[in-house]
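Shown below is the structure under consideration.
Excluded from the complex is one protein chain; the other protein chains are retained at their positions.
Then we have subunit A:
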């Protein structure tokens, strides 16, 4: 079941994506057979385990963790748990889920939840998560629509990540933030610091509320929540500085949202003065197709003419609000608010695109291109080509002192290199850092240590 897609040039691929027909081409290709091969040879099970377990030997962080499988027939199995990564891998190969999700660590093994009182079974810890999806930007992107994405609209995500990431690190002091591509048109953040994992629902709601500025508008698009008070909170000033720097390129040039009649009307609606809006409308009526970047400076020119009784603050704030409306991260806060929310695991394969949900190195975020993320087929092809020339199968050296090597040695990842390697390498170093800080904390807390 090789697919012609693999042989396509990038530009042809882009075209397929742009006219929305890529999905149709791919549909039959991410089938259970493919997934079994992927799970058997490519998926980094041990790394996933190390990331979740916070240690080399299985402990409650992993063994009491809920997993949920979505099976090929769309059945959804919850409250699965595993004693080791080998067991998880075996079950995945056996059941071949099209995707699986990670839930919280519970107070007991989820599989035993019915044996004791209801109240004894409750969630204890889970990483704080955020979800940003391109669909929420549909009203401001003109380059693509529906399930398509391109480099231009992906910039919205890039800039959103910048804002959220700096807020989480600078304001809340979090250090271990894993950004994971969602496989098609979005991105997830997993905040793995110990303090974040133990946060209750109220605290998660607090952080989501702190970060949230825009929310869906019943009339379509988004609106600013609660009329931002001035002077702006330091987080908002900082965000605005980041956004202003890219607004011209990302919105005005790449999207040109106000060139159409409908587009310019949506801009005029956001202006604080009706006379100003009318004047601008008149000016643009005689110049159809005037670029958005020019229209943006028209606003300032109109104010400078002094014909409108507006204090300079009012228009400055209105322009700030416009920048925020178009560019500020659009979060799905429901995902973040609850400790027991399940989220797709890193390294799953997106069934619609075949792309792997890879973790993205935050240092390389600006150059990340979702269209260059390896697909499961590319990877399997690479494996096929290389295993033919392999003579030795060398074990993956363990990244942390681990126990006895597994019996899956023969069928696990040999030291073949695929396009997945940079992503697994990053994931390994991320888990290592997390592990070190956790151990360090544990050692600090133990008074008997000397």
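As a working rule, a contact is a pair of C-beta atoms (placed from the backbone, for glycine too) under 8 Å apart; a residue touches a chain by one contact, two chains touch by 3 or more; residues count from 1.
The rule is simple: contacts and distances are computed from a predicted model.
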Q: Consult the UniProt record of the chain that does not appear here and report its protein name from "DNA primase large subunit", "CST complex subunit TEN1", "3-methyl-2-oxobutanoate dehydrogenase (2-methylpropanoyl-transferring)" or "Sodium/hydrogen exchanger".
A: "DNA primase large subunit"
Q: Specify the residue from the set A:63, A:203, A:266 or A:386 that touches the hidden chain.
A: A:203
(Q) One chain isn't shown here. Among A:129, A:161, A:236 or A:343, which residue touches it? (A) A:236
Q: Have a look at A:31, A:61, A:151 or A:171 and name the one touching the chain we're not showing.
A: A:171
Q) Residues of subunit A in contact with the chain that isn't shown? A) 170-173, 195, 199, 202-203, 205-207, 209-210, 229, 231-237
